[in-house]
Every structure is written in C-alpha cells, then in structure tokens.
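All protein chains but one are shown at their positions in the complex.
Labels run A, B and C following the written order; every chain starts at residue 1.
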Amino acid sequence: MRYALDADPVITLTSGPVNAYPDVLRALARTVLYDYDPAFQLHYEQVIGKMQTAMRTSNRPVILHGEPVLGLEAAAASLITADDTVLNLASGVYGKGFGYWAARYSPNQLEIEVPYNQAIDPQQVADMLKANPAISVVAVCHHDTPSGTINPIDEIGAIVADHGAYLIVDAVSSFGGMKTHPEDCKADIYVTGPNKCLGAPPALTMLGVSERAWQKMKDNPAAPRASMLSILDWENAWSRDEAFPFTPSVAEVNGLDVALDLYLAEGPEAVWARHALTAAATRAGILAMGLDLWAADAAIASPTTTAVRTPEGIDEAKLRATVRERYGVVMSSGRGETLGKLTRIGHMGPTAQPIYAIAALTAFGGALQALGHPAPVGKAIDAALAVIDAAA
Amino acid sequence: MRYALDADPVITLTSGPVNAYPDVLRALARTVLYDYDPAFQLHYEQVIGKMQTAMRTSNRPVILHGEPVLGLEAAAASLITADDTVLNLASGVYGKGFGYWAARYSPNQLEIEVPYNQAIDPQQVADMLKANPAISVVAVCHHDTPSGTINPIDEIGAIVADHGAYLIVDAVSSFGGMKTHPEDCKADIYVTGPNKCLGAPPALTMLGVSERAWQKMKDNPAAPRASMLSILDWENAWSRDEAFPFTPSVAEVNGLDVALDLYLAEGPEAVWARHALTAAATRAGILAMGLDLWAADAAIASPTTTAVRTPEGIDEAKLRATVRERYGVVMSSGRGETLGKLTRIGHMGPTAQPIYAIAALTAFGGALQALGHPAPVGKAIDAALAVIDAAA
Amino acid sequence: MRYALDADPVITLTSGPVNAYPDVLRALARTVLYDYDPAFQLHYEQVIGKMQTAMRTSNRPVILHGEPVLGLEAAAASLITADDTVLNLASGVYGKGFGYWAARYSPNQLEIEVPYNQAIDPQQVADMLKANPAISVVAVCHHDTPSGTINPIDEIGAIVADHGAYLIVDAVSSFGGMKTHPEDCKADIYVTGPNKCLGAPPALTMLGVSERAWQKMKDNPAAPRASMLSILDWENAWSRDEAFPFTPSVAEVNGLDVALDLYLAEGPEAVWARHALTAAATRAGILAMGLDLWAADAAIASPTTTAVRTPEGIDEAKLRATVRERYGVVMSSGRGETLGKLTRIGHMGPTAQPIYAIAALTAFGGALQALGHPAPVGKAIDAALAVIDAAA
Partner (left out) sequence: MRYALDADPVITLTSGPVNAYPDVLRALARTVLYDYDPAFQLHYEQVIGKMQTAMRTSNRPVILHGEPVLGLEAAAASLITADDTVLNLASGVYGKGFGYWAARYSPNQLEIEVPYNQAIDPQQVADMLKANPAISVVAVCHHDTPSGTINPIDEIGAIVADHGAYLIVDAVSSFGGMKTHPEDCKADIYVTGPNKCLGAPPALTMLGVSERAWQKMKDNPAAPRASMLSILDWENAWSRDEAFPFTPSVAEVNGLDVALDLYLAEGPEAVWARHALTAAATRAGILAMGLDLWAADAAIASPTTTAVRTPEGIDEAKLRATVRERYGVVMSSGRGETLGKLTRIGHMGPTAQPIYAIAALTAFGGALQALGHPAPVGKAIDAALAVIDAAA
C-alpha cells in the first residue's frame, strides 16, 4: 500500500511543527473569550505564571503573538543598537541567520562560524571576547535545528556574563526537551515557543527577558514600539489590570496553558528523560544500520532531533518521500546549507517516546532499502531496544 | 445571582474577539500537520483558494500570521515610501492610528479628520486629491470599530482610483459582515481577518493585494523582507510547491478553513443579512429606550457593531461591569478617545443573530436601570421584535 | 429572515437533550482508552466517586450504559417480583408509563393517578398505603417532564419508608437542577442521568441504589443478569480491580466526568439557584403575557422546565415551528397526553441562565403574535427582568 499525499500521514516525526498533545488540541477548542473579559485577563496572567514556573525565571516572561521567529527578529530589533558590537555564533543555518537580523541594527558584527555539524567551542568565544572588548551583544542558537546539534550555552553564557555582554539565546527547539532555562545560561533574551518540545501548535513566542535587557530596550529609542515587532509593548500585558497592545491569540494561549500544565504535571525531569531516551535509541539504531549521524560528535547531537547524514548516492527528498509513501511517517529535511545532506527525525513533545524511535528507524531503514541502500533494520531495532531496555 | 469575574460569561457580544462558531472551534483541534507535509501544503493552497472565493478577488489573497494589526503595520511598511504623499482619512481611533504607522515611512502626510461619530465625506476626499495632486497613497478604515461607524469606501475608492493613488483599506471588522470586497473599493491593500465577522479566533491577517501593489512593494527596497512584517515574503507561499518564509500558524489556518466553509455554505448575502438585521433590531431597541446611538447618523452605523452613547452621569466601565455581573453578558468599551463615552454591542459571526439583540438590549437596559438611569426595556424589546418580525 | 430546518438552530431551550457545556463537549473528544487499561479503570472509579459526591449517597452509585429509560426499565425488571404489590403514582405521562413496565413484573398493581397538571398528594399516598398494607414497592416520577410538574418526593419518600415499602424514583430531569438526592427521599432506586441538568449528552443512566435494594435484587432470581437490562452486573464495576460486564461507553463517561466537575466546582446550591431563577423569570414573563402555565399551581412547576398551556386556537406544532423558524430557538412539545396542549421551555444545565429566559419569552411571544394571538412581549420582558433584578 502507498499513503496518499493529500491525506494525513500516520505519524509525524519531524523537528516541528509536531502534532500537539491531544489535551492541547482540545484546549484550542475552548470558548474564545473577549480579550478584555476579566476571566480572560486573569487567565492570561495565570498562563504567564505557569510559563515563569516552567522557565524558572525570577521575573515574568513574555508571550509574543507570532511563532518564535518573531521573537528572534524582535530581540534583534529591540536589543541591538548601532553602538553595539555583536558577536554572532554560527554553528548552523539558524545561528548564521540570526546574524543577518543583527546586522540590520548594528554595523559592528563579528562572527565565529564553525562547520554546520560542529558546535561552538566556549574557549573560542572567550578568546574572541578577550580580543574584542567592545563586544556588547552575543547571540547563540542552542539547538541549531537544521543540523540537530547543540551548543554549550550554559558555558558560553557564563563566559559572556563575565565579559559583561548581553546574551541572546535561541532555544526554540531545545526548551522543554532538555535541561535549559534562561537563567541557566544567563540569557538576557531567551527565545522559545510552544510548538516544539511543549507539544503545542506554532503561533506564539515565549520570551525570557532579564531586567537589564528590559532597561537596554527602554533606553533604545529605535526599539520597536507600537509594532508587531515590539517586545516593550508587552512588558505589562501579563497583568490582569493592564491593556494588551493588540489582540492576543486567544486560542493559542489556551493551548499553551494546557501544554504548560502537562509539562509541569509530568515533571520537567521526566519529560527531558524521555526526549533523551528516544534520541539515544534512535541513534543506536542509526549507527547499527551503518549510517552516520550528521553531528561530528555524538555528544553534541540534540536530544530533540536526530539528524542523519544522507548516504552517498541517495536523493534525500526521495528518501523522505519514500518514508511517507510507504510507511505513513513524516520526517524533516535539512534547511539551507544542510538541505539534501541530512534527514531529521524529531523527538519532541508527544513524539518523544521511545516506541517512536522504533517506528522511525523502521521507516527510515525500509526506505533506504527500497532505494537500494543497505540498511539492516532488524539490527537497528535490536540496538535501539537495547538502549530502551537498559533504561527500564 | 451575580456572575463571577473569574468564570466564563454566558454570552460574549463584543466587537471582537467574539466566540468562534462551534465548527471552527473543533477545527482548531485538528491534527497539527508538519508545515512541509504535502497534505498541509495542499491544504494551505486550498484555504487560499477559499479566501479568494470569499474575498472575490481576481488574484490570490495572502495570509499573514498575526492578527490584523500585523497586516496594517505591514501594509504601511511595505507600500509607503519616503517619496509618497499619504492622505490619511480619520473618522475614528483606528483610522487616526494608521496615520502614525504611515508617518514612519513617509514624512509627507495629509489627513482629513472628522469627529469620531461621523464618516468621511467622499467629496472632501475628491477635493483634497484635486488640491494635492502629489497624493500617491490614501488610507481609510472601513469600520472604525471603536466608533461603530462606517466610511463609504466604495465611493472613496472610486475617487482614489480616478486620481491614481494607491488605496489601503482596513476592513478588519466589516468584511464578512456586510457587502465589502477588495475590488469593490478598488483597494490596493485590503486588510481583514478571521476574528471578527468570520467567527474564528484572532491570530491571522487576510490580505487582498492588487497587482500594482505587489509591484510597488517589490520596487520598494525598504519594504520588509525576511521579516515578520513582510508581505513580500508570502507572495508565493500559497503554492503547494513553494516554501513558507517561516512556520505558518497551522491550527489557525485550520480554523480559518472551516470559517470560510461556513461563510460560503450559508451564503455571503445571507450572512450579511443577519448581521444587518441584528444591528437594526438592536438600534430600534436602543432608540426605544430613549438612548442615543454614538453615530451622528444612523446611516453610518455599522451592521457589525452598535455603539451606544453613554448617558450623562453613567460610569461606562461600571455599566459594562453591571451587564456582565448581572446577566453574564460581555460588551465592548470604546477605545482611546471614545473610551468611556460609548458601549459597543457586537454583531459578528455567531453572535449576529437577532435573538442576541434581545439579550443585549435586556442586559444593557437592565444594567442602566440598576445604575439609576431610566431604560424601559420592555419597550426596547417590542421595538426590536417589530424589526425582526418585519423581516420574517 | 427564516432559519432553515436543516441547519443548526441558534439556541436550544428544550427539556432535553440540551446542548452540553462546552467543557463537556470537549471531554467527549478525549483519547478513547481501552476499557481494561489501568488508567481507564482508575478513571472510572474516580468518576463513580464524583457521582457519589454529587448524589450525596452513602454508598457507591452505578452507571448504566444507556440513557435513563434504561435505568427505569432495569429498575422495574430488577426490583419488582411477582410477589410484590406495586403502587404507581402517576401525575403525568412518564409516571403513568412506569406503571406499564412495573406491570410486566408483577400482576399486583395499584395506582394513584391525578390530572397531568397536578401533583401527587402525599396524604393520598399515606392513605393508600394504610388501606393496602401489602404494598411493597412504590414508584414515583419526581419531575414529570411532559407536564413540567414536580411531585413532593421527599415527603412521599418519608411516608413510604415508614410503611416499609421500596421506593423507585425517576429523577431524570430534576437531579442537578434542584435540591434532590437519593437519600433525601429515601429512594431505593433513584434514576437520573447526565443529559438533563448536568449538561452532558444522552447515553448514560446514573443510579442510586440502597443497600436493601441490592439485596432484594440479588434475592430476585428473575432480576436480569448477563443482560443489558441488568443492574446487578454492574455492582462491582466501579472498582479499578473488577471487570466490566460489557464495554462501557468510554466517551460518555469522559463527558460525565467533566459534567460532574463543573457541577461540583460551581457548587450545587449555586447551580440550583440559577435553574430556579431562570424558571421564575420565565414564568413571570409568561403570566405577564396573559398566558397560562400548564401546572395547576405555580408551586408545583418545575425549576427545570416551564410548561406553557397552548392558547385556544393555536396549533402547538406550528407555534414551535414558528419559534424555530423566526428566531432560531428550539423548544419542546408535550408528549403523549400533553402533546399539543403545552409547550415546554427547558432550563437545564447550560441553558439555566436567566438571560435565556429573555430569549425564550421573546421567541415564544413573537411566535404567538405571528400566529395572531396577542402576546405583549415587552411586558413579559419587564416582568422577567424584575424577577432577575430582584435576585441580583
């Protein structure tokens, strides 16, 4: 049998959007309240409170009403001024991309770029900062999703803090799937969202903002105000007594509310553990098939995505198409520079379950075989199962 | 009995957000597909197709992934250049507000402003254009929601077209509730959304863009690109074969899909008729209670909102609080300059039903009486019922 | 405008089924668990626990998996034997109907029947019991829904208990909408359901069973066992450790779960109060229009239904059709002997809100006027509003 392209697949195992938890899906269908209804204003304040608990911040986080690229663009626009010297850390397409936004707001930009299957070395950051005392803003992507690799942001954050620069962190596809919080890495602006490891749909940004970042943005006359790109507009919107600068995305806030409930009820540590185990099982299986991880070192492979290097002679688009057509499973391609070179199997939110590693390996290996590349699936499953069972 | 502030009200009769149609709510809970899944890409193309049918445009409309203020800001940012002379038409808080966005992009701005309970006179626009041949962009708000008043955009649009200027129309809270379409008013950028008369939640912009507006934006090097504020980024996103510039709000697109189905299945003319009838019944009741409409002339009162002037001596915030607390009904306040001066009863989407005029009049009149202002509710209901029955 | 017969109405104000609370509707969409999954077995035990709290019984109540007529038939089949003498109390179509079921299981039947707009007089019951010491089972309908009238079951129950007979109570459409519980009326089998005042859909029976009723059923070899009509089969099904006799209606149990949560969270007394107030407002309006309640005495009119006597010369079916067609409002007819003689306006669960009394009166009065019967709607609304405001 073949799965039709115009019908829903059986399982979506992408690096996001992923399907939402069933409870989150139903929350999206809650009665839509008027945003100035006191019941909604209280609700919004409570959701911000749950975000603060989940993000473990000492001050209130912020919701922006667009998917996390809004948060990243808004961070660049709000925090970076022409007086800043920005150090952009690029270990992948997303990290690299942030540099383009940063460059709109300051002409002074330095960059550390490493091959897109490697991670930023904190020592290199320390050296760069030492050599360039003027650096006032550092930007780093935690999980560069198109590569499936993780940068050591807590170490980098400590170095940046010592230097005194502001730190902007893109933790969109890591937060909620592994141990990372704004204050763990001393981020000044920490951008994440509900649509990856929290298992909600894409439409919102979750933002951690340090007190000094608020101040820097207020001091920046060019920081967006009365704009969709504004962070400042939303500073007090958490309060049931304050106005919203524009209409919040009511249904998405309802979804986020339940996503946070689920995350906190299951327990963050337990959630991270099943992301890690799913990733470990997947990787054991990939290696057992004689395939290569994209990450140069398994230690930097993300617990929320397994990026597999496309074998020689295989058309990656055809590979994913075969995975979907034969097994009803959807995976992610690379993006930009990594497009065609790797396939990404996501382990995020509701799909961060070890049994889905089994499904992923079988579909991926089966498709490779179908395209003529050897892929001993049984061996992969045995290897993955050994990892799962070792954790039981 | 009193309705608690922290519990959902019984009926939301605001000028938006309004509760969504039940079918739309359930659509929000659909399986979240990966945005690059072929099933989703096809779905997106189909939704754009339904939008085109509903908006009656000769080319494909665009979805932006933020509530309609994004569309308005994006229109100003994309279409207006420093070489333009902009004529802003302000008959209310929203029309006035657009001028501030416009002024960011061009220093050359003219304005016609009328009292916020009146409408723009097309003749005055014609005169202004004649006197200022350099005017190259005109902006007008169709339904200035905080006033509940309608500007004659089809007439204005014809005049602007004769002049040759570009026209930006804010039809956020009129489209879907009355006869208005981008090409009826010869708009170059026509901004609306699902969250008013289409009965879906707030989170998306629906945009009609003329061919020459696409060209002007492409010719504008300052038009946002690779930005949340970009319209250009989305030009080809309708196609199942093209990439999205960033992740679309999957759940909201699913909601819009069903909102469009409902609108087209009921029949636009039938939908407009029940908006108009609900408004007419409400107004007959308001007048029968000896109260005043905010609109200077009933002919310019919107079929999607009835704005009632706050009687002397009444605290408007307390009035709405009483409506909610006693009857479980939620209404909208004014905004900005109209705040405190009027209360708005919305007739939008699922609440554009004549029987809700009865509920609104009773709650509003009852609350006035409770605050000591005479409001003969029975007379209001008889008057409203006469309107409803005359249309039966 | 006219509402189409093939489209959903705007408001359903019937005596059940009523629309469910939005939260209950969404609960029906929960993941369907395997009935022997430990998570479901625990859930079922918890739902039974919530039922016990809501029904205020000293032992565990029972769910039967069919709408409450199943419970009534099962009660007759299980409790009544050929050795019993049954006294059936009939003040309406439903009470009368129970007698037919009872007669299947015992040839010895007595009945007190009163006109269907009156209530049973407890003194008459006392007299009958005194005169017929053999009476061993008494059956009474609390709210005879087709009449909208209430029997004094707590008083009757005390008399029956003194006599020593078993009491079967049909409280299907009263429980949850007014103060009534199995042990308040000393019922041996008390039949109710989620689909009236609890605001859930029809599909389940909720059963209170006294210890001695369990014993009598066990002692009855003819009591259904291994049957859809069995109560005994379900005695231990509440326990997470016991088997279900057949597959429970998983989705409906999920809906009931949330309906019970809502009832307990709002507070039973508060729920009853809004049922009572909605009924009182409706009646004040009906009388103000010069119409007659069906109930011979307002004191026996149910707080969950207002039955209005059809005026002379009016075709009741046409009246309800007009109510739906003109105003999008749905009301209930009578049934059996009361069919055509009255119209019922339900006040149940989500529709037990005073503002819906206003909608009901307007639609009902408007339809009467349309059919040529005088119905001063404005006066009705003023009268209803006075009742609502007196309680504010």
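FYI, a residue touches a chain if its C-beta (ideal position, glycine included) is under 8 Å from a C-beta of that chain, and two chains touch if they have at least 3 such contacts.
Computed from a predicted structure; not experimentally measured.
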Hidden partner chain, touching residue among C:31, C:59, C:124 or C:215: C:31
Residue among C:61, C:122, C:177 or C:201 that touches the chain left out of view: C:201
Candidates A:48, A:62, A:77 or A:358 - the one touching the absent chain: A:358
Selected from A:277, A:291, A:331 or A:348 as touching the chain missing from the view: A:277
Residues from chain C at the interface with the omitted partner, ascending: 5-9, 12, 14, 16-20, 25-26, 28-39, 42, 65-67, 69-70, 73-74, 100-101, 195, 201-203, 226-229, 246-252, 255, 324, 330, 332-333
In chain A, positions touching the absent partner: 1-2, 7, 10-11, 26, 29, 266, 270, 273-274, 277, 326-329, 353-356, 358-359, 362-363, 365-366, 369-370, 376-382, 385, 388-389, 391-392
Residue ranges of chain B at the interface with the undisplayed chain: 22-23, 26-27, 29-31
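FYI, only the chains that are shown with their structure count from here on.
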Between chain A and chain C, centroid-to-centroid distance (C-alpha), Å: 52
Touching two or more other chains - residue numbers and ranges from chain C: 26, 29
